[in-house]
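Sharing a structure here in structure tokens format.
A single protein chain has been removed from this complex, and every other one stays in its place.
Coming up: subunit A.
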Amino acid sequence: MTTIDRVLGAGIERIDGPAKVRGSAPYAFEQDPGEPITHLALVQSTINRGRITRLDPSAAEATPGVLAVLTPANAPRLSGELTADLPVLQSLDVHYQGQVVAAVVAETSEIARAAVGGVRVEYAAEEPDVTLRADRPDLYAPAQVMAGFATDSVIGDVDGALSTAAVTVDATYETPAQHNNPIEMHTSMARWDGDSLTLWDANQGPHTIQRDLMTAFGLTAGQVRVISPYVGGGFGSKAFAHPHQILAAMAARVVGRTVVLELTRQQMFSLVGHRTPTIQRVRLGADSEGRLTAISHEVVEHTARIAEFAEQTATATRVMYAAPHRRTTHRLARLDVPPPTIMRAPGETPGMFALESAMDELAHTLGIDPVELRIRNEPPRDPERDVPWSSRSLVECLRTGAERFGWAGRDLRPGVRTDGRWLVGTGVAAATYPSRRRKADCRISVDGRGRYLVEIDGSDIGTGTWTALTQIAADALHVGLGEVELRIGDSRLPFAGGAGGSTGLASWGSAVVLTARQLRARLESLGGQPPPDGLTVDGGVPGPSPHAEQYSMHSFGAHFVEVRVDADTGEVRVPRATSVYAAGTIANATTARSQFLGGFCMGLSMALHEESLQDEHFGHFVNHDLAGYHIATNADVGEIDISWLDEEDPWVNELGLKGIGEIGIVGAAAAVANGYWHATGRRIRDLPLTPDKFFR
């Protein structure tokens, strides 16, 4: 690397911090479209499956202040290339409950929302099919699962190895549907100027949204601008376009005014995706010393009838532990549900709950410490791809975490420690997440006075990009932070993939480093001084690391938790936790700590609370708000010790940076469930660990 470490890694305070704490950083709706804003409210289907037989908008249309009611009968026609739930208001067919069947534009939000009640809709409803079961006869194998992973992987003779193993575990784990629920509700504000569209939007990557809007309306890239400088969280649900972005643009076109659509919290349970529920059978075979001979991980999950979304749930099992005989499979049921989407570490999060719970069960069966069991099964190379690791520090994470937590001398027996009413236990689980680099373009300019402008369509959804990318740029340009101005969050900026899959800083940072090198070379050829009218260089990275085929690239981590369960009420508390990560270069120690902490606490939230309950008869998500869908609150979170190891990885990308947005959540729920078992002697294999499950 030719970069010099000056501010990279330092815990610089967030550049956008002062504006965010005062509330003056403008999120989607808070930007100025340059004219008065009209409001859009949605009419949603009350059935899961069937067809609209009658739709009468006349009462809504007659309401003073209503500008238009969009229905399948009058809505502008969209391109037939749109898929899944994006062809909104294009047909009378209903595919899931909550589907948009009409939309009201009005002068104020109060008028729009009241007028929704004036749209009469009748349906011919069919019985919905929404229940996932592992014995459904219609389960099918998708062609591949998300992120390009193979649907199945089979090595050796798993069944034979299981039948002859000294010790086996055979258990089925279930995770419920979950919803991302960023606190900023999905919001789009659209304005047309002639045939050009501007969308101020809450998303994880403006170019991704721009692409679908271009398709929907038959526009060129120059005709669609998506602006998203500040985004109030996403966790996956803001990665891809959903119906609301297209609806806002459609409505603005119809009324010829700026239109904003702020989804309600309730609408976010059907219109912006969810994490699929999973049913996972894990079988482990081991010798009497705890060395795995066979690993089998079979996943059943759901997708929507109108869109295939195949979560890569068992893929972490392909890299975690050594075993000569191994099998992972994914099977899907097509149900009358809204399309699932990505939610923080899609795949790894539910998958590692199952695998890391099963490892804990195996440790107990063998009478081996669960940290030691994992260390004994450390694979020297990627056990399925049979290539070396670019770097792998799981064992160091486990050992360091055990020491920081005070794991040594732990009594292996479950259900034997009490503190008054509290049953007390401790649990451990490992974490992993792939490290990838994606295509990203970048433009860096220097003016005649030596001020640098770095332009790239990266996103800051809370991840710290504004700060960390500025640090990376300053180092790569060999200048101070104050000499660099960064621009992100606008589709007019050079192309970059969105914030997702822990690829953001790995990709954008690499693009910035390489472009900065080019600029410095040009400056040197000019004698080291920028010309009076400045200089601009375009650069970037073409895609994955050139070493991605040669090496297996992953970050790793280990979680240790103390769990207390109230023997009288079943209440579960997690008073303290230790997490240690190895994720290559850490760009900003302050924002990275928050990333790891936030990921872990979302896993804690998953363990204790999160569950989207679907009514089997009526098909809808019943608990569709933040009073019914519980997420961790301040009082749920105790003392959390976050740390990371120094890890150098010369292969992953220009910065040796593996990405840290997801690793924190992976395995966290398993650590809590394992601690729950150690406290109570009860193995809960279906999340969340709600109090009732202590008494069943």
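One rule holds for everything that comes next: a residue touches a chain if its C-beta (ideal position, glycine included) is under 8 Å from a C-beta of that chain, and two chains touch if they have at least 3 such contacts; residues count from 1.
Definition applied: contacts and distances are computed from a predicted model.
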Can you tell which of "Phosphoribosylformylglycinamidine synthase subunit PurL", "Sulfhydrogenase subunit delta", "ABC transporter permease" or "Xanthine dehydrogenase YagT iron-sulfur-binding subunit" UniProt lists for the chain that's not drawn?
"Xanthine dehydrogenase YagT iron-sulfur-binding subunit"
Check the options A:178, A:228 or A:463 and report the residue that touches the missing chain.
A:463
For the full complex, which residue in A:85, A:184 or A:475 touches the chain that was left out?
A:184
Identify the residue among A:46, A:144 or A:264 that touches the chain left out of the display.
A:264
Subunit A residues that touch the omitted chain in the full complex:
13-14, 16-18, 20-27, 29-30, 37, 39, 108-111, 114, 181-185, 230-233, 235, 262, 264-265, 461-464, 590-591, 593-595, 597-598, 600-602, 604-605, 625-627, 631-637, 639-640
